[in-house]
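There's a structure below that I have some questions on.
One protein chain is absent from this view; the other protein chains keep their places.
For chain A:
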Amino acid sequence: MSALRLLSSAGRRAPKALSLGRRGYAEVADKIKLSLVLPHQAIFTSADVVQVNLSAATGDMGILANHVPSIEPLRPGVVEVIEGANGSKKWFVSGGFATVHPGNTLTINAVEAAPLEDFSPEAVRANLQEALKVASGNSSEEDKLEARIEADVYESIQHALGSR
């Protein structure tokens, strides 16, 4: 019942459609509790943040406080966390799920993630060339598909590093 009430009130209070540009909110009363966790490390554990930008499978989205509950699979891409008025932090995430729970909580489960500074552009370029070679070669369908998936990840990393 409360979930229904929350949904309708969230509908009335729905955040405006945001562009993923450098918009931040200087003074925000409402923050959302973020838990960004990997199997081997918890980057955030119930931390109050203002906004989280994700690249979901259905498209890029920005999550603010009191977002409607939803479950989104994530593409390999950048998760940007805006904690306050002072800038944002970015991680590249290999994939996973973002779940907004009723009660203003966002949980992001990812298998691998690293800050953008930890990536080596030369390694990405070399890996991408290698993957494209396999993907357009004449190995089995499985190997080519595997290389295609890897190539997609490398291209996403390049895009993320390029537009840092």
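The rule is simple: a contact is a pair of C-beta atoms (placed from the backbone, for glycine too) under 8 Å apart; a residue touches a chain by one contact, two chains touch by 3 or more; residues count from 1.
Methods note: contacts and distances are computed from a predicted model.
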item	value
Chain not present in the shown complex, as UniProt names it (candidates "Essential protein Yae1 N-terminal domain-containing protein", "Elongator complex protein 4", "Mitochondrial ATP synthase epsilon chain domain-containing protein" or "Sperm-associated antigen 6")	"Mitochondrial ATP synthase epsilon chain domain-containing protein"
Residue among A:Leu36, A:Val49, A:Val81 or A:Ile157 touching the omitted chain	A:Ile157
Chain A residues touching the omitted chain (full complex)	39-40, 57, 75-76, 92, 94-96, 111-114, 118-120, 123-124, 127, 131, 141-142, 145-146, 148-150, 152-154, 157
